[in-house]
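Only one protein chain is missing from this complex, and each of the others stays in its spot.
Going by the order they are written in, the chains are A and B; count residues from 1 in each one.
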Amino acid sequence: MEPVTLFDLAAKQSQWLAVRQSTIAGNIANANTPGYVANDVESFDKVLDRTAVSMRTTEAGHLGGNTVNAGFRIKPQENDGVVMPSKNTVVLENELMKAGEVRRSFELNTAIVKAFHSMMMMAVKG
Amino acid sequence: MIGGISGIGSLQFKPALDGADAGVSPAQGGAASIGGSSFADLLNQAASPTLGTLQNAQQGSMQALKGDADTRQVVDAVMSAQQALQTAVAIRDKVVSAYLEISRMGI
Partner (left out) sequence: MDALTAALKVAASGMGVQSERLRVVSENLANAQSTGTAPGSDPYRRKTISFVSRLDQATGGSLVEVNSIARDPADFPVEFQPGNEAADEKGYVKMPNVNVLIEMADMTEANRSYEANLQVIKQARDLISMTIDLMRNQS
């Protein structure tokens, strides 16, 4: 469903950030697992481009709120050449940095939603 | 959503202002000639930036949610919108209550 209002867009981004957070958690938890390849979720711009084209459900369970990872695609990260002998590609510092970005974006998201919600209530009241 | 808010904020002024204007223009005539504009125009001027400010805030927020906007600018825009909206709502409430009071006055 294409996000048209501000609240729709905020809801979509909040879902995306939550999926990104769980992907980062998976990377950090598996930082010492041999053969584990670090994942990341597709960028939010790609998500918006994708949902702008209407999608038809070919199989029940492909779309909808209960799908795993809310329908966002998770793919292995591009490798910038840091590979451990155990074929593990997780760099802990990068993952923690990404987690910081997620936090900042999430705070901005909830602050925007809160502000516009209070403005709506203010205008409707009285 | 912004249309809804601005509708309440600025456009609904018009009937109330015209009604109030008809009732108070003799008294306000003095002030009007000093100010060079009617009371209604003054109120309109106070309320009309609201729509632009609100749209600015909405645009900025959508950009911020997509990921590429300066945080401080967005926060400033949203705060201006909140101030403008609060002002507009306060004016609306005052004008409505003034109109009601006038309409209750004996002729």
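List of remarks:
To be clear about the criterion, a contact is a pair of C-beta atoms (placed from the backbone, for glycine too) under 8 Å apart; a residue touches a chain by one contact, two chains touch by 3 or more.
This one's a predicted model, so the numbers in the text were calculated from it and none came from an experiment.
One chain is not depicted; across the entire complex it touches A. Panel shows chain A; residues 14-15, 17-19, 21-22, 24-34, 36, 39, 68-70, 74, 92, 95-96, 99, 102-103, 106-107, 110, 113-114, 117-118, 121 of it touch the chain omitted from the view.
In the analysis below, only the chains that are shown with their structure count from here on.
Each chain gets one centre point, the mean of its Cα atoms, and the points for chain A and chain B are 39 Å apart. Residues of chain B touching chain A in their complex: 1, 4-5, 8-9, 54, 58, 61-62, 64-67, 71, 74-75, 78, 81-82, 85-86, 89, 93.
Residues of chain A that touch chain B in their complex: 5-7, 9-10, 13, 44-45, 48, 105, 108-109, 111-112, 115-116, 118-120, 122-124, 126.
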